[in-house]
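Note that this complex is displayed minus one protein chain, with the remaining chains in position.
Residue numbering begins at 1 within each chain, and the chains themselves are lettered A and B in the order written.
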Amino acid sequence: MIPVSDYYVVASILFAIGAAGFLTRKNLLVMFMSVELMLNAANLVLLAASSTHDLGRGSAFALVSVAVAAAEVGVGLAIIIAMFRLKASVDADEMTNLQG
Amino acid sequence: MSPDIAFLIATLVKIVVIFLLAVHVVPIMVILERRISAWVQFRIGPNRVGPLGLFQPLADLVKFLGKEDFVPAQANKVLFWAAPALTVIPPFLVMSLIPLSPSFDVMGRDVPGVIVDSSIGMVLVLALSSLTVYGIAIGGWASASKYSLLGALRSSAQMISYELALGVSVLAVICVSGTLNLTEIIDQQSQFFGTHAETGNWAGWNIFSQPVAFLVFLVASYAETNRLPFDLPEAESELVGGYHTEYSATKFSLFFMGEYVGMLGMSCLIVILFLGGWHLPGIASLELSQNVFAVVGLMIFMAKVGFFLFLFIQIRWTLPRFRYDQLMTIGWKVLLPIALVNILITGFVVAWS
Partner (left out) sequence: MDSIIDPALLTRIAFYLFAGMAVVSAIFVVAHRNPIVCAVALVTAFLAVAGLYLTLGATFLTAVQILVYAGAIMVLFLFVIMLLNLESDPFEKPHVARLVGGVLAVALMFGLVSILGGTETTGQTIRDGSTEEVGKIFFGEYIFPFEMASLLLLVAMIGAIVIARRQEGEPASLIGQPGAGAEAASTAGTAGNDGPIGSSNRPEDA
């Protein structure tokens, strides 16, 4: 079988790529996508860790995490749309209403 | 021959056969659509090319391949090229999960009539059929045209709205069957109208135990495949052609192929979930050998699927199409509550018996 640490390595790489995307891009939507990537990496770690002991509970936990991610995407995209109406842009550097 | 090599060969053969089957349904549907529409409208359809016009799809194919395949100037080349591919792949993936016949008996081994006999088959089917939205949305976007974009957005919104009603109605069937495996769902409908001898569970066709779910699934499947009466996003009089306005020749035929194979997949699902798959009352008592029963089962299955494909075409040419807000109202305010109430009642009945 595949050792669990291999899954951890893949998840770490995905998390790092997501973090790079979040820190590097200015487009709000792409930043949000990077956040989703990081969430998926975390789910992968969760499932990999639970695969050795209790995959059922790990799957349940990951399912709740997926549901929370879905809810968060809904609200986040609504916020982006509202900000777009206000600023006519999805550039993160233009969202300066709170002064920083 | 080791079991793994045999499994590999059997799977490859099944992939080729089912792929060719799905591909060949498209020209059959094309000619049937035109002839049945002509019959509904009291005229004769195409009958010049070959006997009864049966070679008309061949002529259409030659015409399609000869057309100029142009790309709009402002279109994104990569996405424009990728959209038809994204539309046509998920329906074929769905076909790989659908059991078409009982198991064959090849050289002493059981070969099931499905490429992937998955224990989560039903959820995978729903998941893969929801991937069709991408091809349509990106096709509309990449065309760099107002009508295409509007058609694509409307079509995508419609599809994801009706996926809910589709899923919830299937949930009731799964509640009754107790399994997500499509082959097992079929095997639990072996009688026409009766209960299991020992357990007392329902062993007849699910259309009798879940009529509401059947109707909801039927209506939702029309919306999922963008067929009339839900085809506003691609109606000629409304949006010039919707998301495939700017596509010509081969790419357009790929969109068509995706739609027709999607119809095939949905019809197969209706037959599997509600009409007992390949079971027909009286066949089991004939005591056929396994291979003969498999072939007979395949033919019964195809006949039932053919009926629903005919129904798809018939309803297209009979009913007027819905306006878009009516369409969304039906999806969210009519079908979804009905499906939810159905699952509620089903849950109570299953829990208290």
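Heads up, the rule we're going with is that a contact is a pair of C-beta atoms (placed from the backbone, for glycine too) under 8 Å apart; a residue touches a chain by one contact, two chains touch by 3 or more.
Nothing here was measured: the structure is a model prediction, and the numbers come from that model.
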Exercise. Could you tell me which of the visible chains the hidden chain touches?
Key: A, B
Self-check item: Among B:A10, B:V123 or B:L311, the residue in touch with the chain that has been omitted
Solution: B:V123
Quiz item: Of the residues in subunit B, which ones touch the absent chain?
Solution: 2-5, 8, 76, 78-79, 82, 86, 118-120, 123-124, 126-128, 130-131, 133-134, 137-138, 140-141, 146, 149-150, 152-154, 156-157, 160, 163, 180, 324-326, 328-329
Quiz item: Residues on subunit A that touch the omitted chain in the whole complex?
Solution: 1-2, 4-21, 23-27, 29-30, 32-34, 36-37, 40, 43-45, 47-49, 51-60, 62-64, 66-75, 77-82, 84-85, 88-91, 93
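Going forward, only the chains that are shown with their structure count from here on.
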Exercise. Indicate the whole-number Å distance between the mean C-alpha point of subunit A and the mean C-alpha point of subunit B.
Key: 33
